[in-house]
Every structure is written in structure tokens, then in C-alpha cells.
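Left out: one protein chain. Kept in place: all the others.
Here is chain A:
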Amino acid sequence: MSIGRVTTSQLWTSSATNVQASKARLSQLSDQASTGLLVTKPSDDPAASAAILKVLSQQSANTQYKTNIDDGIGWLSSADSTMTTAENLTRQAKDLVIQAANSGTSSATSRQALATQLEGVRDDLLGAANTQYNGRSIFAGTSDSPAAFDAAYAYQGPERTTANPDGTTTTTAVGSVQRRIGSGPGDVVTVSADGRAAFGTGDDSVFAQISAVIAALRDPGYDTDTPDATTGVTPKDAITAGIDRLGAALTNISAQHAIVGANYARMTGAKAQNATTATALETQRSGLQDADTTKTLLDLKTQELAYQTALQVTAQVIQPTLMSFLR
């Protein structure tokens, strides 16, 4: 605005410019109010848009971690209940063997009955060890084998044999099923149970131990205390030895159960943490991207008033010229 001469056209042009600017601001505020977003394009706030992209990506990852955690909890609760079953069955087998070692072996018929009972327990235990979750064997690690143990009780999961300094070798199961619960390298939780460590494999397996007791109970040389042709152990000694072996097997299963329990607890903790993170991230995103509703509405109302005033003033100012007053 110049000092001095003010012309009619200047008045019109500047009124139009001012009304236009007021209208543009009104449109911007009404956009913010209707979308609820303060930042709808990068230039609205370049620094905030980079942060928003980061938060959106973290939100997306966090949602995925929630899926992973839920899936992991499914695996772990399945493993947990199966381990409880396996412990009970092993304990039951051990009780039966103790019974066999003590009193219940007076006749061939009662021995046969005990053997049949033990067979049932063994088969149940093998069934438990071959439990599947969503089509995958939970004790077979990362193997795609449908069962963790085959008919000869051999472990089917991937194994690795390492040489010890004393010349012997140690074979362990490798490849556990893991679920990612966060972005860090350590943010993975094992959701499978190590079937090889829990149940053993082949002749060392808990199943083979039970089978050995069953064979001893059915041994025709039981009454005469004749040593078995292959093992060179008398049936009674074999049964007594079975008590200790099943006791050791129970310890192994319980040890693995404890690991599953610890992982389960970690997973449940992760689920709670995940929900907290989700809330925190949403708060962060909202703080960066969302418009403050109260402030936006207040601004909108103020701007509406300013716009109406601009229109009113323009209407009043541009109408009269000197012509209106010269009659």
C-alpha cells in the first residue's frame, strides 16, 4: 500500500487478494478439520514426515510382531501341555516298572498284564512326542518330517555331530523354531521344544527304555533268572535298571519343560510389551501427524469469522464512489 494516492482499482485488487488469502487459509483449516491430519504431504512438515514414515514402519513391524507372538504362544502352549502329558506318562511308566520290580511279578499273567499296560503308556508317550501344531511336529525342530520319532524311536530332526577333544563325538539337535518379537538380533524366542534332549533317540530314548522293561517282563527266562542272550543281563536286573533310566528320562523331559516354560513366560511378557509399544507408537504418530481437534476447530471458527468480516468490509468499501453522493 502506497502512501498518498489510493485508486479504486487498487482498492478492488487488494480487497480481492485479501479475501482470497482469507479463503485459502479457511480451506486449509477445513481440510485439517475434516481429515484430522496436520501433515498430509511431505512439505507440510518435512522433518515430521520423515519421523512419521519411521513411526508408520515401526507400527507395521509391531503389528507383525504381535502376529508372531500369538503364533509363538500357540506353539509354546501346545509344547507346554504336551510336555506335561509326557511327564505324567513317564512317571506312570516309572511307577509301573517299580511295581514290576517289587510285587506285581509273581505270575506270568500279571507280568503280561504289566507289559501290556507299559506298551500302552509307551505308545501314548510316543504319540505325545510326535504331537503336531498346525501340521508341524513340535519336537522335530526345523525338520519337515511329519513325526519327531520314527518307529525305531530315531530322532528325525536335523542334528549336528561334533568331535570332542577326547576323541568321542557328541550329537545334538540343531535348528529350533523361532519367532521374532522385536527388531534386535536377540529378539527371537524359541517356540519349539528340543525333542532329542527331552526324549533321547534310538536305543537311548525313553521309549526304548520302556520297551526294554516290556521285553524283560515277557522274557521266558524271568523265573529262572537266565540272562538275556543279547544283553547278558537277567530280566529282573533289567527291570531294576529301568527304574533309574526312567528316572533320568523324567529329569530330561522336565529340564526341557522348564525351558519351554521360560520361553512361554518370555513370550507372554513380550505380548504385554507389544501392546504397550503399540499404544506408545500410536501416541507418537498422532503427536506428529494428527491435528489438535480443539485447536483446529477453534482456528476454523476464528478464520470463518475473519473471512466473513473480510467479505463484509469489502462489500462496504468497494460500493460507494463519489458518484453515489453527487446528485
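One rule holds in what follows: a residue touches a chain if its C-beta (ideal position, glycine included) is under 8 Å from a C-beta of that chain, and two chains touch if they have at least 3 such contacts; residues count from 1.
Simple rule for what comes next: contacts and distances are computed from a predicted model.
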Legend entry - Absent chain [UniProt protein name; select from "MerR family transcriptional regulator", "Elongation factor 4", "Flagellar hook-associated protein 1" or "ABC transporter substrate-binding protein"]: "Flagellar hook-associated protein 1"
Legend entry - Residue among A:13, A:34 or A:81 touching the omitted chain: A:13
Legend entry - Of A:46, A:202 or A:269, the one touching the omitted chain in the full complex: A:46
Legend entry - Per the touch definition above, residue among A:152, A:174 or A:262 touching the missing chain: A:174
Inset, instruction - Quick one: say which of A:57, A:81, A:172 or A:308 touches the chain that got left out. - result: A:57
Inset, instruction - Extract the touching residues of chain A with respect to the undisplayed chain. - result: 1-2, 4-10, 13-14, 17, 39, 41-47, 49-50, 52-54, 56-57, 60-61, 63-64, 67-68, 71, 133-136, 140-144, 157-158, 160, 174-175, 177-180, 183, 188, 289, 321-323, 326
